[in-house]
Each structure stands twice: as C-alpha cells, then as structure tokens.
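Of the protein chains in this complex, all but one are displayed in their positions.
Chain nomenclature is as follows: A and B, assigned in order of appearance, with residue numbering initiated at 1 for each chain independently.
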Amino acid sequence: MTKKIDVEVPTLLDKLVTDLTPLLSSNPLIIGIHTGGSWLAEILHQRLAISEPCGSLDISFYRDDFSRIGLNPKVKASHLPEDISDRHILLVDDVLQTGRTIRAAMNEIFDYGRPASIHLCVLVERNGRELPIQADYCGMKVNLSPDQQVKLSGPDNMSLSIGDNKS
Amino acid sequence: MAEQMNIHIRGGRIIDPANRVDSIEDLFVSQGKIVASGKAPAGFTADKTIEAENQIVCPGLVDLSVRMREPGQEYKATLKSESAAAAAGGITTCCCPPDTSPIIDTPAMASMLTQRAAEIGLTQLLPIGALTTGLEGETLSDMFALHQAGCVAFCNAERPITNTIIMRRAMEYAASFDLLVMLRANDPWLSDEGCMHEGEISTRLGLAGIPEAAETIIIARDLALIEQTGVRAHFARISSARSVDLIVQARERGLNVSADVAIHHLHLTDYDIGKFNTFCRVTPPLRTERDKDRLREAVASGQIQAICSDHQPHEKDAKLAAFSDAEPGISGLETLLPLGLKLVDEGVLDINTLIASLSSSPARLLGIEAGSLGTGNRADICIFDPDVEWLLDNTKLLSKGHNTPFKHWPLKGRVTSTLHAGKIVYSDS
Partner (left out) sequence: MSRNLQYTDSGKLHHFLSIEGLRKETLEQILITADKFTQFGQRDIKKLPLLRGFTVVNLFFENSSRTRTTFEIAAKRLSADVINLNPTTSSTSKGETLLDTVNILEAMHTDLFVLRHAKSGVAELIAQHVPDHVHIINAGDGQHAHPTQAMLDMFTIRQYKGPFHELRVAIVGDILHSRVARSQIHALNSLGVHEIRVIAPNSLLPAQVERLGVHVYSDLQQGLDGVDVVMMLRLQKERMSKAYIPSEQEYFNLYGLTSESLAAAADDAIVMHPGPINRGLEISSEVADGPHSVILPQVTNGIAVRMAVMAMILGGDNNG
C-alpha cells in the first residue's frame, strides 16, 4: 500500500528557503545526497541564488551494511569541489530516519577535507533515529510506524508518499 | 582363503569367445579346473552351487596393464589391496609393467612378484620384464632369463627408448626367442612438459600440450623396425585415430602387430578435463571426440585387439596438485568391466566382442593359458549381472586408489562372483 501525503513539496521548500536565508552570510557549500537530496539541493541552490555549483554525494562506498548487502550496482560518482577545508557545508537529504546515511555522508565529506561546519537540512524528519543525529532545518516532521517508509518521487513534480516497508 | 570345492554354476549365459560359445548352460568346476559344461560329469557332487540365472558367465578377465605399486610405492597400494580389487573387477590375470621399485629387470624380481601374488591367491600376476636394464634405454635386459622367470612380455614402461639402434637390437634379440615386445609410443621431445592433448582445450587452459605426433612418430618409427626385425610387437595404450590407421595399414602389409587401448580412452576426451580435473590426467592423454570414436570403432572391428584398465592407483595427494604436477593415471580395475558393458549398452560393440577383447584376445597375444572356459582349462571365471544399475562411489572401491574420473557415473552391470583357479575369490553376497 502506498499513499500520497497530502502536503505539497513546493510549500515545504518555501519554508526551507525562508529558514535557510540567514545562513547565506556564511557562504555555504550546498551538498545533496544522491538521489532525492541532490534534487532538493539543486532547487535550494537555485532559490537561494548561490553562484557556486552544488556538490553531490553518493554514499554507497561509505555504507555500514556493505558486508551484508554489497555494492550498489548503480553507484554514482560523488562530485565535490576540490577543496572543502574550512567551508561551511549545508548537507541536504530528503528524509531523515535512522541517521546512518548522514553518518556515512559526513564520513565521506571528511575524507575530502576538514569543513568549518556542517548543517543538516531535510525535507522530512521522521521518528526512528538510531544515531545521535538531528536536522538543523526541516520541512516537516512526521511520526510513522516502523514498517512505514517515506519516499520522495521526482525529480519533476516532486511528491511525497508513505509506503509499506515490507513491499 | 576359499577351499578348492566342486562348484556348480547353474543357469548362466556362458559367453566363451575362445570356444565360440554363447549359450545358457551349466558349468562345473573341480580341482581348480573346468571339468564340464552342460551336463555334470559322472559322480560330480557340488559342494557349492552358484545360481547364475540371468547372469553372464565368461572367462576371468585378462588385464594387460595393472600397477600394483608393490614393491616400491606401498603408500599408494599393495599387492594385497589390488589383488582384492582385481578379483572384485572379475580380473583373474594382471600383467604388471616393470616400473616397480626395484625394476623388474632381474629374474629374482619377476619370480618374487609372481610368488607373492600367488600366496595372496586372489588373481594371477604376470610380470612384464624390462626391455632395457633399469629401463635406462641403454643396455638390454636378460630377456631370456626373465622370460623363464615368468615374464610374458617386455616393455620399457613409460620410459621412451630414444636411441633407435638400441630399440632395433632389443627387437632383434626378442625376435630370436619369439618374445613379445610391448611398445608405449611417445616422443619425449614432442611431449616434453606436456600434460594433456594439444588442442583447443590445452590452449584455453594454458597447459602444455602433447601433440598427436608425439605418438604417431614413434609408432611409425617402431613399425619400420618391426618390419625389419620381424619381432612380435604390441602397441600399448594407443590414444589417437591416426595411430589406429598406422597400425591397421601395417597389419594389412602383413606385420605381426597388435594394439590395446585403455578403457578410459573409449569414454573420455580432453573436454572432460573441464577446469583442470586432475582425475583426467592420464598418459597417453585423453584426446578428441574424433579419436575416441575411431578407437571405439577399432575395438568393435577387432583392429584393436584388447582393452585394458591401465590401472594406476594413487594416494589422495597425488591428484591434489596443479594439473601439470598431478600424477597421471586412473584406478581402473573395478570399473573395467562396467565401463566395457557401457559400450555394449551404447551400441558400440556386441557383448561377445567386448568379452573377447577383455579375455581371450589378450590371452592369445600373451600366449598364456587364460581367457577360455574350455573343459580342462584353469577355472578362472567371471560371473556378472549385466542388468544391475548402480552409481560409482569411489570411496567404496577395494583398490587403495580412489582416483577415478568416473565418480558418480551411472553404470550398468556388475561382477557378482569371481573364481580364480577354482576358488571363489570374490562374491558380492
């Protein structure tokens, strides 16, 4: 069973743009996590009118379940600027649940250099954290049962839906 | 060991190619000999009756090449273990090549081996004497003395005689006394480090190949010398179609030459090596489908007179090695007859031809009293059920060598009883 959430993604993005505007003074580097996070990062990058291109991360090589599930055959290359040392980073993802993806992304970022700070921005923050990681900016919060999953569809006409995890 | 009893073999189909017999008859054994077929002789009372209904009763098999591994390599096998394996395979005469350690190049070695086997009493062992001293290919062995000590033929085992003048003289000397010379044709330079047939598969596996010419060149050379010396000669374990052709042509010219083939060359090809299956490492190497077909045809038509097991038992580690380092050979005593019957089942040859090539024909080549169920002959008899179907479990072989590429092969036909000199030396019940 999959059902659409009755919230428009553009409305959530409007909220995020408003919340993120004060951050612009620190000249942040926007990095989206492949794939949903990258779509959102591109939009935020455009709406916030940041000139520097945004980065993207595929955290497949940093996942903590490699020995169980192996390498994702569709793994994409990460694209980060050459030097990220002392940069303020705005990390963007679609859904924050366990926090494991964010941990992997931060590990990867640190292998490129030592940033000044990392802020986390997500479209949806839900329950189910397994690591002490929280979002600094979020579009909406939602409580779901463990077997439910939030999914962002896109990149055109992005929409959110809740599905059954087991399917 | 079993007593010498009066034995009545009842109701079996007797196939005795030497006497052109193929009929359902009873057979009577007494004092180690066959005393009658059909009706019991007067006053015969059976101590033991073997029910052979729906079974085939044939002469005990005569195997032209059996490595007992004793003396010298008892960690591989012993006379005792391999005699038991021979009996289980219906083989009552085993010819042993001279490459034991010490080598069979002295009369003492020849008679010691024969006696040891006779003491065990499960099968007859006939030594093949070394053609040259120490198999070195340099000086002739005492062939006549070896012959008197029981050697039925002479060969240089796997060691090629490269010096043609030595080969010529060995043949001349053997011809003086009408001794049989067995030849394993192999050019050591062409085979060099080769460990399988040279062809597409050796190319794929990156293994050094043994070209067909390594065999045919030496057959051609030896045929020329046979023609010149008039020796009685036998080509042992030929592996290729062209070898068959060379020998057939020579026989057509009137040369007194014969040949045998190992049973595995009638069933396997280089393709069976698959991914470096060391159980398929044999000398001469397994060749192509075309060669296999030609060898089968030659056996069926009598162009190749005998089939042997080329029994070479090995310890486990001998095959747990890189293909080129693995020791060649198959433990074949107990699969010789079933694999032969598989040829009958596949329509390659008829049962009479098969039994002839496993018994009467090799016996005739060697000039020995064996391979016949005629009245008065030594009672060497193989009784088998031609219809029983079974899977080969190599760990259940009586031979100490469990090395066989036929593991898990479905086989049809199995020995139920073997008699050697009138004694029951094997019984499956």
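Here is the rule we use: contacts are C-beta pairs under 8 Å (C-beta built on N, C-alpha and C of every residue); 3 or more make two chains touch, one makes a residue touch a chain.
Note that the coordinates shown come from a computational prediction; the quantities given were computed from them, not determined experimentally.
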Quiz item: Quick one: which of A:Leu24, A:Val75 or A:Ala116 touches the chain that's been left out?
Solution: A:Val75
Quiz item: Pick from B:Ala118, B:Leu320 or B:Leu391: which residue touches the chain that isn't shown?
Solution: B:Leu320
Quiz prompt | Full-complex contact with the absent chain, from B:Leu205, B:Ile383 or B:Leu397 | solution = B:Leu205
Quiz item: In the complete complex, which positions of chain B touch the hidden chain?
Solution: 198-200, 202-209, 211, 274-277, 317, 319-326
Self-check item: Missing-chain contacts mapped onto chain A
Solution: 58, 61-62, 65-73, 75-78, 107, 110-113
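In this section, only the chains that are shown with their structure count from here on.
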Exercise. Please report how many Å separate the Cα centroid of chain A from that of chain B, as a whole number.
Key: 77
